[in-house]
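I am attaching a structure below and will ask some questions about it afterwards.
Note that this complex is displayed minus one protein chain, with the remaining chains in position.
For chain A:
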Amino acid sequence: DEALKTVASKYTVSDAQTPFAKATHYNNFYEYGTDKSDPGRNAHTLHTRPWTVQVTGMVKKPQTVNIDDLMKYRPIESRVYRHRCVEAWSMVIPWDGYSLSEFINFCQPLPSAKYVQFFSLVDKKQMPDLPGGYDWPYREGLRMDEAMNPLTLLTFGCYGNVLPNQNGAPVRIVTPWKYGFKNGKSIVRFHFTDKQPQTTWNEISSQEYGFYSNVNPNVDHPRWSQGHERRIDSSVFPKTVPTLMFNGYGDQVASMYNGMDLKKFY
């Protein structure tokens, strides 16, 4: 494990943390298999160096950024976030990174850019178990104000070390008020656009996964009640706890959705 030099952050919750072993062996990273225990076993074939991140679309100047430069661009903060999966389980994870807004400012998007889409790596050589039936690469995206919200974390590490491969090394997104699948892993490209971008799960099944996918106990998924969640902590049997609107981050994010019918824009 490669330790990161981190600074404290005000964006931190005091909930009991999920043990490292659980957060790194229970992952949805379908490029490495569809079972949640698969990525922990298979993702060692991911090469995180050399790694570059492309900046494309509606920006002043398209460019390619080296991962090591990206990591040095701003001080890396240690932030403890609640993490809520659409499958009705949740974790509390100390992530390490800095606000995506800092990087977006660096990218200099044009005023016409309204959304940012991020592309995950797809490489059959590094992903021998890449399942068929999906339109790879994995794509996710945010509205510009969501991407600029200081909570949205450009993440390089967790638990004080660089990200384990199965958690989306070397760089991923964490938006703690949204369901986990919004958090693209192993990102190779940021694309700025004026149209709501395609996102993988929304494309597969739009009635199940909306573009916004804000954590919302009042909007059920066809298969999972979203009213409560199993909180995976150090106990053998996770306790079921009520799910909070915006995963408890309403103070910081609710105003972005003023006047929107969140049952319609789920």
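Heads up, the rule we're going with is that a contact is a pair of C-beta atoms (placed from the backbone, for glycine too) under 8 Å apart; a residue touches a chain by one contact, two chains touch by 3 or more; residues count from 1.
The definition used in the following text is that contacts and distances are computed from a predicted model.
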| item | value |
| --- | --- |
| Record-based protein name (UniProt) of the chain missing from this complex, from "Tryptophan synthase beta chain", "Protein-methionine-sulfoxide reductase heme-binding subunit MsrQ", "ABC transporter permease subunit" or "Flavin-dependent dehydrogenase" | "Protein-methionine-sulfoxide reductase heme-binding subunit MsrQ" |
| Residue among A:Ser14, A:Ser112 or A:Ser205 that touches the chain left out of view | A:Ser205 |
| Candidate in contact with the missing chain, chosen from A:Val55, A:Ile187, A:Ile232 or A:Val253 | A:Ile232 |
| Where the unshown chain meets chain A, residue by residue | 18, 21-23, 25-26, 30, 34-37, 89, 131, 133-134, 204-205, 208, 220, 222-223, 225, 227-228, 230, 232, 236-238, 240 |
